[in-house]
Every structure is written in structure tokens, then in C-alpha cells.
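Here the complex is missing one protein chain, while the rest keep their positions.
This part shows chain A:
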């Protein structure tokens, strides 16, 4: 697919033709600091889109705006669901963005329900359909069979994901007891259990070893191809980005400096100067950060 983009630089790239998410003129200010500055890009339906950029470029802030954790200072975020409904995310409370606009996310520093089991984590993710099935608790308290059936289905769905991420044997262990890489996978599976149309992953490969990283690539491809979920990911690891993304957006100091297919981005002089050019220090800094995150996760 990227071949066509290189061969004939068509005026409208594929992701602009059918975007699942449209970010227009997004600006986020924290007091005097402009974390995201007039950023516009589109996330193509069924694409893996990567946002890259040095530390502090504003990537996580973009995610927080998309998922409603921050209210953008300016700009418009339009989510277009497959069945045609449109949502203006900047006007919705965070939980509705997940529940109705079907945007799911993971966090840079993993946020699992540590004291609950792996299976319970995936059940909490199916809260809204289960809540309906329990007739908003009233039916459930009375023990209606309708709810019991729905719960079985939910467990079945969770189980299929646990098999997918190879955690089925640890289903009844507390999530906090899992090793770091497994926690990352579980967080992705938990987000997928909300049956999203777009999955936002904040540095999912951070702290993974090369084998886990390769596995993650397979998982992301599976999510894109089998579950028809568009993926928007923030990533430091250029090998991951270049290997799996259909479309790359590069941020620097909150501004977009490049936008295009992975192999075009790789050779973009502005990107090389801003990000790839300073590889050595950058990689070191990133690695340090990863170590910290890892230690923190281990401690928790």
C-alpha cells in the first residue's frame, strides 16, 4: 500500500480519503507553554498510524486531548465511526469518548487494576454492555438468566483475548503480579475488550525486549487486520515504527514537521535533523526513561 504512495505522490493520500479520526488545528496550552501547536493530521481507517517525535514533543498530550483527559485549548477532533456516526471528541466527557465514540487507549505508565485478577481486568473493560445486560444492576441482583448468559459471553470474549496474548494460564492471578511485558500486553487486550474502532497506544514497546517487541508488532497487525481496528501509536523505537506503520506523523515542539508513509519519513531531512539526527543522545535518554518506567512497574 505504501508503494502506491511513493510511486505516484497523489494529491490526497489514502488516510485523508477515509479518515477514522480527523485532528484539525489542535492546540493545547498549559499556561505559557504551548505543548501542541496548531496540529492537523488524519488517521486512516484500518491503518496503523504512528506519532513520533523527541521527548516532550507533545505526543502524550495529543492522546490526552483525543481521549478527553484534557480539553484542547483550540481545535476540532472528529471521530467517524464505521457505521457513519460522527463525534466531536473535544465536546465529550472522557468516558463517553470511550463508550460511544469507541476510542480506546493505553497509558505510557501502565494503568492496570493491580489488585484485580487478569480476567477481572478484562471484565471491567466490558462494563457497559454487561451493565445493560444486568438491567442496570436490578436484573442482576435478582439473578436473571439473561445476565448470566451475557456474563458467560463476556468471559468467553476475555478468554479469547487471553489466549491471543498468551496469558490464559494466569487468568486468575492478580494483574500486579505479572511481569512487565505481560502487563503491557494485558493493557492492550483490556483496551480491545471495549471493542474500539480506534486504539491509541502510548509507547507500547517501551521497555520490551526484542522478542517481545516483535510479538507486539504481530499483535498490532492482528488488531488491524482481524479486528478492523485502526491503531494510533506513539513510539520511540524507530524499528517498530518503520516496520509496521502505514502512516507516520512527526512532531517536534508541538508542531508537525512531517507526515507521510514510513519510507518517505525515513528520508525526510527535517525529520533526520529533528529526531533521527540526534540519535545517540536521544536513544540513551529514551532508554533511561524506559528503565525508570520498568522499575516503577516492577515496584507496583
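Operating definition for what follows: contacts are C-beta pairs under 8 Å (C-beta built on N, C-alpha and C of every residue); 3 or more make two chains touch, one makes a residue touch a chain; residues count from 1.
Assume contacts and distances are computed from a predicted model.
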Inset, instruction - Out of "Cytochrome c oxidase subunit 4B", "Protocatechuate 3,4-dioxygenase subunit beta", "Branched-chain amino acid transport system permease protein LivM" or "Phenylacetate-CoA oxygenase subunit PaaI", flag the one the UniProt entry gives for the chain missing from this complex. - result: "Branched-chain amino acid transport system permease protein LivM"
Inset, instruction - Among A:98, A:182, A:249 or A:297, choose the residue that contacts the chain missing from this document, as touch is defined above. - result: A:98
Inset, instruction - Pick out which of A:120, A:153 or A:212 touches the chain that's been left out of the picture. - result: A:120
Inset, instruction - Pick out which of A:34, A:176 or A:293 touches the chain that's been left out of the picture. - result: A:176
Inset, instruction - Determine and list the chain A residues touching the chain excluded from the picture. - result: 67, 69, 94-96, 98-100, 104-105, 107, 111-117, 119-120, 123-125, 127-128, 130-131, 134, 137, 140-141, 143, 147, 151, 155, 159, 168, 171-174, 176-177, 190-191, 194
